[in-house]
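A single protein chain has been omitted; all remaining protein chains appear in their positions.
Letters A and B mark the chains in the order given here, with residues in each chain numbered from 1 onward.
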Amino acid sequence: MDTQHVTVTVNGEAREADVEPRLLLVHLLRDVFGLTGTHIGCDTSNCGACTVHIDGESAKSCTLLALQVDGRRIKTIEGMASGADLHPLQQGFWDQHGLQCGFCTPGMIMQAAWMLERNPQPSEEEIREGISGNLCRCTGYVNIVKAIQQAAGMLSEADTAKAEAAAQVQG
Amino acid sequence: MQFSGKVDIKAPREKVFAFVTDPQQVGQCGPGVESIEVIDETHFKARAKVGVGFIRAKFVMDMELVEAVAPERAVIRARGQAPGSAVDATGTMTLSQGADAGATVMDWQADLTISGTIASLGGRMIEGTANKLIGQAFDCIRSRLEG
Partner (left out) sequence: MAVEMEVPTQTTPEVGGMGHSVKRKEDPRFIRGAGRYIDDVVLPGMLWLDIVRSPYAHATIKGIDASAALKIPGVLAVITGADLEKAGLHWMPTLANDKQMVLPTDTVMYQSQEVAAVVATDRYTAADGVAAVVVDYEPLPVIVDPFKAMEAGAQVLRPDREDRPNNHIWHWESGDRDATDRALESAAVRVSQRMHIPRIHVASIETCGCIADWDAIRGQMTLHMTSQAPHAIRTVLALVSGLPEHNIRVKTYDIGGGFGGKVPVYPGYVLAVVASLTVGKPVKWIEDRSENLQADSFARDYHIHAEMGATADGRITSLKVRTLADHGYTDAAADPSKFPAGLFNVITGSYDFPDAFVEVDGVYTNKPPGGVAYRCSFRVTEAVHAIERMVDILAHQIGKDPAQLRMENFIQPEQFPYKTPTGWEYDSGDYGKALKLAMEMIGYDDLRREQAEKRERGQLMGIGISSFTEIVGAGPSHQFDILGLKMFDSCEIRVHPTGKVLARIGVQTQGQGHETTFAQIIAEELGFPVADIKIEYGDTDTAPYGLGTYASRSTPVAGAATAMASRKIREKARHLAAHLLEANPDDLEWTNGKFSVKGSPDRSKTIQEIAFAAYTNHPQGMEAGLEAVDYYDPPNLTFPFGSYICVVDIERSTGEIKIRRFVAVDDCGNIINPMIVNGQIHGGLTMGLAPALYEQITYDENGNNLAGTFMDYLLPTAVETPAWELGKTITPSPHHPIGAKGVGESATVGAPPAIANAVVDALWHLGVRNIDIPITPPKVWAILQEKGVAT
C-alpha cells in the first residue's frame, strides 16, 4: 500500500515516518516509535487506555489516524516525568495505590493531567466525571480519585510557591 | 427476524411478475447493490455494501429464484457473507389483482437471519436498519415499475 509522510513532535522531540494512510495514531506511537506506554484496551474508544495529549488536548489515540496529527504536538506518558522527578500525578498514583495491573494507568494519568489543567481544584464528583471515559478493572477507582486529589494538592502548592517566589522577586 | 408489508403498484401483474423474477431488474432494488452477475435463469450473484450503525460491510450474496408461479408468486432466497458476518434471507412476494384495472397488490414477507459481527456489534440497531432497507427495496420496485 502507498505510504505518506507524517512529521510530529512527540514529548518535545521531532519524529517522522512514512506510514500507510490507514495507520492508527496509537500504532504509530507504539509500533513505529516504540513508545509502548500508551496502551490499547478496546476497539471502540470506550476504555481510554490509549489517551494522549495532542496540542495540549486529551485524545484517544485509537480512534485517530496517524495522518490526522501531522504537524501536531503529542505528549504521552513517557513525557510526563522530568528525568528522575515524577509528575505529581505519577507520585500520587504511587503513594495512594492508584494502580494494580497498571494497564489503565498511563491513560488515566494523561486524562487526569488534562482535567487538572482545566480544573485545578476538582471536587470528588468532578474527578469521577472527568475520568469516566477511562476504564479500570482493578482498583475500583477509590484510590485513583485519591491519587488525583493528592496531585491536585501538590500542583497547587507548587503554584503558590511559584507565585510567592515571583512576588518576592518583584517586591 | 420477520418483516412483511403490502405495496400497491400501478402496473399490471404480468409486468410486476416479470420484473421481480428478472435478476437484472429486481437486483437493482436490493439494498446497497453495486453489481449483479447472472449465473443462469434462476441463480445470480449480487455485491452489496450495507451499513449498520458504525459498521460497514461489503456482502457477496448468492441469490436463487426458488419458486416462480406466474403471475402470482415468487420466492427468492439469498445467502451472503461479508468478512465475519453472514445473511440468510427468504423473500416471498404474492401478487394479486389491484382494485383498479392494471394495478397490482404485492404482499411481501421477508425472513431474515443475520449472523456474526454485524449481528453482534450492530446489536440493537439491526432490526430498525433491516426494516428500513427492506422497505426501501420494495418502494424501489414500485417506483421503477410505475416510472
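Details
Throughout what follows, a residue touches a chain if its C-beta (ideal position, glycine included) is under 8 Å from a C-beta of that chain, and two chains touch if they have at least 3 such contacts.
Model, not experiment: these values are computed from the prediction.
In the whole complex the chain that is left out makes contact with A, B.
Summary of contacts with the chain left out: across B:Gln24, B:Thr113 or B:Ser143, the touching residue is B:Thr113.
Contact between subunit B and the absent chain runs through residues 81, 83-86, 88, 113-117, 119-121, 123.
If you put the missing chain back, the residues of subunit A touching it would be 20, 22-23, 27, 30-31, 34-44, 46-47, 49, 76-78, 80-81, 86, 90, 93-95, 97, 99-106, 109, 124, 127-129, 131-145.
FYI, only the chains that are shown with their structure count from here on.
One simple way to say how far apart two chains are is to compare their mean CA positions; for subunit A and subunit B this gives 50 Å.
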